[in-house]
Each structure stands twice: as structure tokens, then as C-alpha cells.
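A single protein chain has been omitted; all remaining protein chains appear in their positions.
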Amino acid sequence: MAKVFDAAEVAKHNTPDSCWVILYGKVYNVTDFLSEHPGGSKIILKLAGKDATEEYDPIHPPGILEENLKPEAMLGTVNPDTLPKVQAEPVPSSSDETEGPPPMESLLNMDDIEQVATKNVSKKAWAYYYSASDDKISKHFNTEVYRSILLRPRVFIDCTQCDLDTTLLGHKLGMPIYVSPAAMARLGHPAGEAGIAEACRSFGAMQVISNNASMTPEQIVKDAAPDQVFGWQIYVQIDRKKSEAMLARINKLKQIKFIVLTLDAPVPGKREDDERGNAIGASAPVPSAAKTADSAEDETSRINQSSGGVGKQLFAGTDPSLTWKETLPWLAERTNLPIILKGLQTHEDAYIASLHTPQVKGIILSNHGGRALDTAPPAVHTLMEIRKYCPEVFDRLEVWVDGGIRRGTDVVKALCLGAKAVGIGRPALWGLGAGGVDGVKRTLQILADESKTCMRLLGVETVDKLGPQHINTRLLEQQVYNGPSGLESIRSVFRAKL
Amino acid sequence: MAKVFDAAEVAKHNTPDSCWVILYGKVYNVTDFLSEHPGGSKIILKLAGKDATEEYDPIHPPGILEENLKPEAMLGTVNPDTLPKVQAEPVPSSSDETEGPPPMESLLNMDDIEQVATKNVSKKAWAYYYSASDDKISKHFNTEVYRSILLRPRVFIDCTQCDLDTTLLGHKLGMPIYVSPAAMARLGHPAGEAGIAEACRSFGAMQVISNNASMTPEQIVKDAAPDQVFGWQIYVQIDRKKSEAMLARINKLKQIKFIVLTLDAPVPGKREDDERGNAIGASAPVPSAAKTADSAEDETSRINQSSGGVGKQLFAGTDPSLTWKETLPWLAERTNLPIILKGLQTHEDAYIASLHTPQVKGIILSNHGGRALDTAPPAVHTLMEIRKYCPEVFDRLEVWVDGGIRRGTDVVKALCLGAKAVGIGRPALWGLGAGGVDGVKRTLQILADESKTCMRLLGVETVDKLGPQHINTRLLEQQVYNGPSGLESIRSVFRAKL
Amino acid sequence: MAKVFDAAEVAKHNTPDSCWVILYGKVYNVTDFLSEHPGGSKIILKLAGKDATEEYDPIHPPGILEENLKPEAMLGTVNPDTLPKVQAEPVPSSSDETEGPPPMESLLNMDDIEQVATKNVSKKAWAYYYSASDDKISKHFNTEVYRSILLRPRVFIDCTQCDLDTTLLGHKLGMPIYVSPAAMARLGHPAGEAGIAEACRSFGAMQVISNNASMTPEQIVKDAAPDQVFGWQIYVQIDRKKSEAMLARINKLKQIKFIVLTLDAPVPGKREDDERGNAIGASAPVPSAAKTADSAEDETSRINQSSGGVGKQLFAGTDPSLTWKETLPWLAERTNLPIILKGLQTHEDAYIASLHTPQVKGIILSNHGGRALDTAPPAVHTLMEIRKYCPEVFDRLEVWVDGGIRRGTDVVKALCLGAKAVGIGRPALWGLGAGGVDGVKRTLQILADESKTCMRLLGVETVDKLGPQHINTRLLEQQVYNGPSGLESIRSVFRAKL
Partner (left out) sequence: MAKVFDAAEVAKHNTPDSCWVILYGKVYNVTDFLSEHPGGSKIILKLAGKDATEEYDPIHPPGILEENLKPEAMLGTVNPDTLPKVQAEPVPSSSDETEGPPPMESLLNMDDIEQVATKNVSKKAWAYYYSASDDKISKHFNTEVYRSILLRPRVFIDCTQCDLDTTLLGHKLGMPIYVSPAAMARLGHPAGEAGIAEACRSFGAMQVISNNASMTPEQIVKDAAPDQVFGWQIYVQIDRKKSEAMLARINKLKQIKFIVLTLDAPVPGKREDDERGNAIGASAPVPSAAKTADSAEDETSRINQSSGGVGKQLFAGTDPSLTWKETLPWLAERTNLPIILKGLQTHEDAYIASLHTPQVKGIILSNHGGRALDTAPPAVHTLMEIRKYCPEVFDRLEVWVDGGIRRGTDVVKALCLGAKAVGIGRPALWGLGAGGVDGVKRTLQILADESKTCMRLLGVETVDKLGPQHINTRLLEQQVYNGPSGLESIRSVFRAKL
């Protein structure tokens, strides 16, 4: 006759070393089975020492128990009178407003992370990070456009092996996702840009340091891994000497492998959330955007004075007069690093860039996260334009994109269209705001996991095998520019080069 | 002179055997007329023994009474003083929150059924059934895409006879609607998969048993009708012996007529509702999706640990390395049953499948109910792709579809596009959750009724006569893939076979 | 020196015979000016005897007063101490819930009328009128499709003269808008279908009497004007003798000029609002839609029993077996009246109808107000199909449309596409529910006014001059069926006739 146990005695066996559970009134020793459980040992351990029937029953067909446990694992029965009364299912309230930020692993996607960061950071930081130009049409479209692309999963392909390894500008990297040169990281968290660097280090991810970083480049790269890759973003200053001094500093930093020259924001866009969130007050207005380069109309100056915001302050001193002819040679003389041009939004400019090799090694298609010109096209549009009008650009340069990435599927779609790398700006800052270094790691982890899951479900093992055959861009094609191309006149100008 | 009755006396005649009603102050014996009433006897019986004037008057033109009743049916008049006072119309509150689930016949459509089930089932079950990948774009699109197809009803066609009878894999069935291999039915109701089988039996409907059913196949088919048709779905296990043992069991069950090999989920999708609803807690995390086949990056393991969910637990042990070359022959050696490939989402894979007859007898176009890869195409897209690129597939194989079905019109539209059968997953589970066996019956009944009404209004008597001429897919055509086809390279590989 | 008046004395002159007003502290006698005021005398009379300065000032430039009044009209000044204190602007609350329905002239459009009717009528009536099939996609699309058509107004065209007069089947009518055969008018208001007739009489509008009218045809046409035009709609009964008896009655009514044979609803659609609003209760269910022609599946009969609704009751006895071959000749033998076929939804059926002249004199493109098959095309789609595939239909038959009309612009757009007349069903019933005969008049008046305003702004004087050049159907064209046409096979069948 089977032995009868008190529940209290069973309860003592609640460790990996001695793990008992009660099922259908019987007591089982499942210690040896822990490592064999297809669903993992954790699930069992959570119920160790307890009556697991309610959890076990509805998801296991009968017979499974007998198939998997040796007869001697059944130790006896439990005295039902000793079992605690059944209690109401403890539903973890999702609107639980406990103190402190939630554990990073409970954040499942970019929206979760942004939501937590929005609560954590100051209003000033939120306004600066969140804001985009005018009606935020480009900001939202940046994300929406990815959702209009459908994926084409192939079946019966072994996807056991799948990794995100890639090579950018000749450097080996752990993923094709990099952190864009987003400014003012310490507004969101004291770990700042160095914290982002620490997170990138864990993933072999590349980081581009903002010209307006809230830490010095030296501080940011200080604890980098030997093979960690950084770029440095320059906004050329009206006072060229300041820029030259800065370049001299950058040239000395071994970890910085390339220079990103930002072109999509010669003047700041109108970021109204930023202006509202960081108003200096009516008593001390700062000049509005257009004023920075133009200060006539004194009569209306009082009305003209918007409150400004962090974004506009950062633009002070930035030179809006850059040109292909003057600025590129100036820069090339002051650094030997490869130059990446950021903010191209038309196939014409991408094509011109491709005529400036070997100095220019890559371009970043970007509308500045929707923060420069509202209703400017998302990078995906420009990718499509290049594919249509001048696909040779992809052979001459590395093409990177940024803006609107919220999911691993977005990353994969951009790669399918020909991008070599995909930058994230706000997601990294929200990650920092949500949980400091761990928050940025969580951001990168989620995007990496989602990207890998996407590739596996497409049946693709490595990023270089992703191609247009994996996506349906039918809806997108109906939106992309198909007007007259400026390529002919460009070619006539650059004929020598060609 | 007419006799005068008290209302109380009239009230006694309130049965089919003696049915009186008061109309315009007169008393009528309508017992003989009950069977002739064009609107049915029930409506009259509801008012039997009462003053029916208010109900009768506004919907009957004058003269109808005299036309239909013999003079002697008018028994006399009622004493108006004996009538009860008129009472306020008893409006049945639609937000009535009475105890217990509502009667199944009050549920008019899939939304009603899902709503009731959502209240009935545990949070765990809801989260598992409801969840889909990422932003649930594919899940919603699965349904929306049917709404973008318009129907083309033809007139002046005798549709007195109309039935849903069909033949699948040579088996006669009562309807082209089958229950997809949805897992864990007992989570929603103790009747489980056997309850679904009982409901299917009433309708001559086919059922595919999930590899992850919460009952054994033997239990599920135990009370099947002699001609009832089942399939069995296999997720091939890394440990092939487990799968082989299972196949051996299946081969012995006469009611199981075919094997469904699932291909659209070599790794699990990211079902966030499931993860949130079934979190194991931060103290005992389970590996995240990408970890199952890849466990590098130990440094970040803490952050990497999502809470998982029922969906991910079920995937433990599933082999992500299946291939046309290895897996199909392995399976064909272990069963003589016809093989159906589930989860094809491109015309290329449908075409390859069509080159693997006679072992492969059919394919199921499916994006796994939006639970695998988000933004994967709905089955309707793949149907359209096949029609466009390789319509010969329809001649070589049976093509079934699933995902997003909410209405009989959806079923009919899929059939018009070439599908032979249409699977329902969640609707069957919601039916089970809403009312057990009766709930599943109600689900099947509603879809059958709606499908038949649709066919009658189209002027089509039998499902085999449905065709593309009955639908307007203009909007759909503008979304479907029209990029480069992989057919040429497939043909060069399989030339021998062709 | 000017005379000084007390406000009380001025206040006495508040009639058309003696009308004084105070402006800027002066008292004016404007009695003679009343008839000359460009804005009409009513506006002045409303302010007669009062200080009108606040109303007058902001909309009149200075000098207007002196230009328009003779010097002697200025009678003197008002003693400011005698004026009442200024009071807060009495804002008429739009959410004012006063007793009784609002005056009909305060209802500005179809939405207003439906809103008032929804409050006035019984839940049963609302449910019957409002309901449409399934998800009401066709019902909503019927209206939305008109909004996707843009108008092309031409300028510099004299539109002083503009009228809606038209001729249908040779009968002169005051407008191309007619009342569709909507059933059960007395559910909404005791005036019933005769009330609709009374309203139509005022406008020279045509009315089609429903087979399921809640009054006899004789009652409805009793007070018709000598030249008033009616049609009668027939649902052919399984018991043909009933239909024949009814036709014999109709043939005797001079005011009834044509027969409308309804084809778009051989079986009833699934109108869930109607079923819910008019449920008979679980204790006395009626057969569901599909059951009317098919009553197998006894086992599941309990679950199968939906509660039904008014719509389904009305269908009892209707014959679903009509055909071109049998039914048309049967009908033509029993009446000499022109036959109009209602419910055509494809160009193929419109074409077949055009081969059945001279008995068939017209067709009504209709999806039964979205009440038959959900996702069936709106009449505008079928108009476009006919224009594209077989425009000769317009020469052979009159083409009428119904469904979704909410604005005069909708009426005009349908006429531009080739419709000769436009039917309104629900709007007439909502009008009846909102205000009886006056409510229907208001409905017709609004649509007539809106239609005329639209025509004037297009620069079109008479309805026969409206054409496709007045509309931009670009978006619509992208939705309309462009699949294979059944015309070839139809032509081969009917070759003799052609």
C-alpha cells in the first residue's frame, strides 16, 4: 500500500536537488526528470513541493506521466486534508504601479521600453527625444512604411544555424544594427553615451558618437573592447577652427573608425514638442529657426520669438552652407578616416555620393528621424528609388539606413532592400532612459532576437543572403517617386569621373 | 350578438391545442391557422391567450385577417375592463450581465462567441488562444483581407437546393470547413479535443488533431462516427524516435486519414500576449525564442530572459532543421497515409510541393494564424500568387487554407479562389470556451448557415461551382506579390521530375 | 435737437407694420426698408423694437445705414438708462433634451433625421430599419463609395434656372428621387405608406409600394394626385396563387404604373441587429435563414435556432426558385404593366435584362440596402461595370439605383454615371419615424435642395445634362471589377435575340 504524505513534508522537496510534486493526489519525485523536461526545468521548479495538478492537467494528454517517469518515482499519495485551500489565481495586474522601474526582462518590445522611459526621464528629456518636426508625419511614416512591406517565408529550410554577423567598412560586427548618433544621452540617464558603448560592447554592435554628445569622445570610448567599432558624427561649425580642433582630437582615437558627416539638417526642423517641453518662457525667448540664418523683419521680432527647445540650442553655430565642392575636400584633408554621408533622401544625391569614392565609403539614408523636414521620405523610399534609378550605387558604397525601426522584422526588411546596416536612435535612448546600460542591452537583445527569429522563419541563415525575393513591396512601389530623375544632368556634370 | 369574454378566460387558451388571441377587441380561435401562418406558429404561440393587437397591427395590412380566417374563428369580443393595463415594452437589455453563459443560440457570429469565451476561460487560456506574433499585423490582416474582396451575386437562379457537401482527399464530407490543428483545447474547456470531435461528427466536418493536443489521439477519435475524418498534425522532434513512436501509434488509428506536416513554425513566433499572460515570473525565466537554437552571448543572459508563454513551452524539442530532401522521405517511410504540407506562404513552395506527388496530396496555405512571422502574407495572398504564377498547382494537389475566417462569406471567397477546404483554429477553440461541445457546434452551424446563405445569394448550388467569376478581387490584386519568381530555378533543379 | 425715446416706447414698434430698431444709440424707423433688406425682413423683425447694435455692427461696414435709409428714418436717440442690461449670449444648447421631437425645419440632413427617428421609434422598428447583413460592410460602403467620387464644378454658367424635373418610363416627375419599396412603414409611424404617398405628392415624386407594406395598395394610393406615379414590388410566393391574386388587384389600380420584381433577396440576409432587436426568445425560436429551404441536420436543431427578426418573418413563403426562363413569362402573362427588375449587381445580369425588352423596361441596381449579401457591390460599382463592359444597356433600358444615398451630391453623382433615377429606402422611413408625413417631406425637401444646389454649383440646369464629365471617378475605377466577363457566353445563348 502506498505511503501517505502530509503536504508539509512534500513542501520541503522544492529544490533542484530534491524535487517532488503532487499530481492527481499522488506524490512524485521528479528530481531526475528535471533535465529531461521538454519545457525546461524552471517550470517544474516553480511548482516544486506543491500540488501541480491544476497547472499540469490541461496541457498534458494522459499517459505522458507514465511514459516519462520510472515506476519508483511515484512515492505515494498525499493526505488531502493537509493540502492548502485552493486560492484564486493570482493574476499579475498589468497596470501594476509599483515603485521603481520594472525588471528589464519584463519589457518585450520597443513600445514597452519607450513607455517605461517616458515615465522615468525628465519632461525635458522626453520632449527632446520624442519630438519630431511639425505634425510628425515623417516620424510616424518611418515606422508605418515597414508595416506595409510583407514578408515571404520559405519552408523546409534548415535554420538551426542563424546569426546576425556582418562586416561594415571591413570591420567584423555582431549584428547589422548600430546606434545612431543621437545627442544628449545623459539627459536620459547618467550613464550617457558611455553606457550605450558598454551595451554595444556586449553585442559587438557599432556606435556612432554624436557631435552633440553629452560626454567627450574620449570618455565614451574609454572602456571599449579592443575590436569595438565607433564612428564620429560631425556637424560642421561656422567657425571651422572648432571643427578642425575636434577632428584633430578624433583622429587620435583608435576606436573611431569613420566620420559621419550629417547633411539632412543644415537648419533645425521645427520640433514643437521640444519647444513646448523646453520653453524658456515668454520673458526670455530665443530666436526661432528661420532667424538663425536670417534676421530681418525687426518690426515683428516680438511675435517671431518662439520659445525654442534643446534641439534648436544644439544647432547654434552649425554651418548651413556646406557643398559637395567645398566641404568634402576640406574634410578629407583633415582626416584619413573613411567618410560616411548621412541624411541622403533622393536617388540623385545617393548617386552623386557614389561618384565621390574612395573618400566617401558609405551613405546613410535618413530623414533625421523625422526631426528635420516633415513629409520627407523614409529611408525605405530612398532605398527603393536607388534600386529603381541607379542600383549601381549599392556596388560602389555601403548603404545604411535609419529611422522608424521598432521590430526585428523592420531590420530584416531594410536588409532585404539592400541596406548593409540599420541604425537606431530613439530606441537606444529610450533603452537608456528605461534602465541605463541594462536598458540599452535589453533594446539590442530584443531587436537581435526578433531579427534572428524573422530570418529563421524566412529560412535564411545569414544576413548577406537576404534579398528582395524575401519581401513583397507591392504597396510601397505605389508610393515611391517616379517623376523625372536628375541623373542625366548629374552625369553630364561628372562625366570626367564616370 | 357576439359573445363577450373575460381576458382571464381567453388566457387559458394558450397552447397549440387551443390557441386564442385578441385582436382589435375581438377574440379569435387561431388553433387551425397555426400551421398555416407564413411567419411560423411560434410567433403566434408566444402571444397565445393574450391581446396581440400591438404586435400584429403595424406589420399586417388590413384585410389579411379576413382573408385567412374562417368567419367562425371569430368567437366574440373581449371585455376591455378585464384586460391588463398596457405595460412598458420590456426591452431586453443587451448589456445584461446575468449569471452563467448565455444560451448558445443567442450567439449570432464569431465575435459573439469569442466575447463569451473571453469571459469564460482562464487568463492563461485566453492569452494562449488570442495571442499572435509581434504587433498582430498578420492576424488582423488575415481577416481584413477577406473584407476587401467583393462578391458578385447573380440573379434569377433557382437556389432552392444548396448544400455544402464536398470531397477532400477522396472522403465525403458535410462541409468544406474543417477544424485546424489548434493545441491545448482542454485549457479552454474540459471537453477538449474530444469535444471538438463530437461537434464535428454532427456536421460531417473534418478535424486535424494537433501534435500538442491536450488529449491523446486515441481519446479524441474514440467516439467518432464510422465515416468521420481526422488528420494528425506532426511537429517533427529533434529526438526523431519520439516522432516515430507517435507515428506508429497514429498509423494504427483507422479514423486518421492523413498526416499534416507543419512547416510554418520551425521556431516559435513572438506571441507577447501569451508571454505576458503566462509569465513564469522574473525569478524563474525560461529561454527566449532565439535561444532555443542558439545560446551564445552569455554575458547578457540575464537581460535576454523573456518570461516565455505556453506557445514557447510547446515548441521545446521541435526540430528546426527540416528539409525537402531529408524530412519528406523520412516521413513517407514511416506512414502510408497521404501527407499534407502546412504553412506554405509563397507560390514557389506551393510549386515545389506539387512536384512531390504522389506522397504529398495537399498543401495548407497558412501563416499559422499570424502566430509565426508577423507581416507574413495571409493565405489569400498565396492563393492569388499561385493563380498568377503557377495555376497548375491546383490540378496536382488539393489546396486548403486557414487563418482569419470569421464569416461564411470568407469561406466562400476562399473557395472561389481555388481552395478546396477552409480551416478554422481559434473559432473552434472560442466555441469550446464559450459552451463546450455545444459551443463548437454553434460555431460550425453559424459558419455553415452563413456559407449557404452566401451561396444562395450568389446563385450557386454546390461548392464546386464557385469560381473567380463570383468575386471582385481588384483591391487584393494591387497588394499581391509581383516581384521576381523563383520558379525558373526551381524548374531547373527539378527538371527530371517535370 | 433729436428726440429722446425711452426703450419701452421703442419696444412697442415690433411688427411689420411699424418696425423700429436702435443702432448705436439712435432710433430708426425701418418699416419701409423691411422689404428691401438683402438678408430678408425676418432678420430685422427678430430684432424689432430692440437695440440691434450688437447684431448689426460686426457684419456691416460703416456707411451702409446712411446709404440705405432716408434721413427722416432716423427718429431720434434712445435714453440709455432705459435700456435693459446686456445679458449673456443665450447659447442654444445642442444637447438640449426637451420634450417632443424638434421642429422638422431644424433637421438639416439625413443624419439629423435618422437621429431623431432613432429616438422616436420602437426598438423593434429601429432594429428592422437600421439592420443590414453580417458586418454591415455593404451598407456602409454604399454611402462611402459616393464620397470617393469627386465633383467637377464648371464656372461662368448661368444657373438661375435649375430644376430636377425628369421623365421615368414616360411619366413626368418632379425629381429623379423616388421612394424605394421599403416594408413595414407603420412600424415607424401610424401614417405608414400612405403618409409617404402624401409626402411624395407634394414633390411629384414616385413611390414603389413594398410587397410587405403594412397597408394595402388601395389604402396607399387612395389620396394620390391624378398624375402621381406608383410602382408595386412583388416577391413571388411559393404559392403562386397568392401572387396571382395580388397581381389581379394591382392591375386594377390606375395609379400603379409598373411592377418591380425583386431579385436580390431570394433568401433573407443575416440582419443581426434585427435578430437581436426582435428576438422572440429562446423559448420560442424560429428557424434560421438557411433552414427555410433546407431542414436536414435535426441533431443540431436546438443550436441552429437563431431568434430571427422581422426581416426573416417577412420572407416566409417567398420563392427562391425564380429564373429568367420561367418567372418572367409567368409575370408578363399576368400583367400588362412594364416590368422593372430590382437587385441586379453585375454587368452580366444587366445585359441579360436588356435582352428581355420590351417586357422589361428598366432595372434597379441594388444590393438591397446592404441587407442581402454582405460585401456585395454598391450600385455605383455596377453602374461602372456596365459603362465598361456593355454601355448599350443604358440605351435599351432605364437604369435606376438605390442604396446609401445621404446627400444631394450622391443623387447627382449617380445621375452623372448614367442612372435615370435614385431610390431612397431608409431615409424615407427615418423621415416617417422622425415626423410622420412632415418628416418624409423634410427628407425629400433636403435631398431636392441639396441636389439643386449641387447642380447649380456644377453649372448644370437640368438632370439630363449631367454626365461623366462632371465627376472624377479615379479612385472608384481602381476598385471596380475587371475580371473575366460572362458576356460572351451570354451572347452565345441569346444569339437569336441579338
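Every chain is named by a letter (A, B and C) in the order it is written, and numbering of its residues begins at 1.
Here is the rule we use: a contact is a pair of C-beta atoms (placed from the backbone, for glycine too) under 8 Å apart; a residue touches a chain by one contact, two chains touch by 3 or more.
The model shown is predicted, which means the values in this text are computed figures rather than measured ones.
With respect to the full assembly, the chain omitted from this view is in touch with A, C.
Across the entire complex, the residue among A:Asp158, A:Glu198 or A:Asp374 in touch with the chain not shown is A:Asp374. Interface note: of A:Leu65, A:Leu83 or A:Val267, the residue touching the hidden chain in the full complex is A:Val267. Annotation: of C:Gly25, C:Pro84 or C:Pro103, C:Pro103 touches the absent chain (contact as defined above). Touching the chain that is not shown, out of A:Lys12, A:Lys123 or A:Lys172: A:Lys123 (per the contact rule at the top).
Contact with the chain that does not appear here is found for just one residue of A:Ser106, A:Gln345 or A:Ser451, A:Gln345. Residues touching the missing chain, restricted to subunit C, are 37-40, 42-43, 45-46, 57-63, 89, 91-92, 94, 103-106, 108-109, 147, 149-163, 202-203, 407, 409, 438, 441-442, 445, 448-450, 452-454, 456-458, 468-469, 471-475, 478 (touch as defined at the top). Within the complete assembly, residues 122-123, 125, 134-135, 137, 184, 186-187, 213-216, 219, 263-270, 272, 275-276, 279-282, 284-291, 293-294, 297, 299-300, 302-307, 310, 313-314, 316-317, 320-324, 327-328, 341, 343-346, 348-349, 352, 367, 372-377, 381, 478-484, 486 of subunit A touch the chain that is not shown.
Definition applied: only the chains that are shown with their structure count from here on.
Because contacts link the chains only in sequence, without closing, their graph is best described as a line. Superposing the C-alpha atoms of subunit A onto subunit B requires a rotation of 90 degrees, rounded to the nearest 5.
Look at where the CA atoms of subunit A average out and do the same for subunit C: the two points lie 55 Å apart.
In subunit C, no residue reaches two or more other chains under the touch definition.
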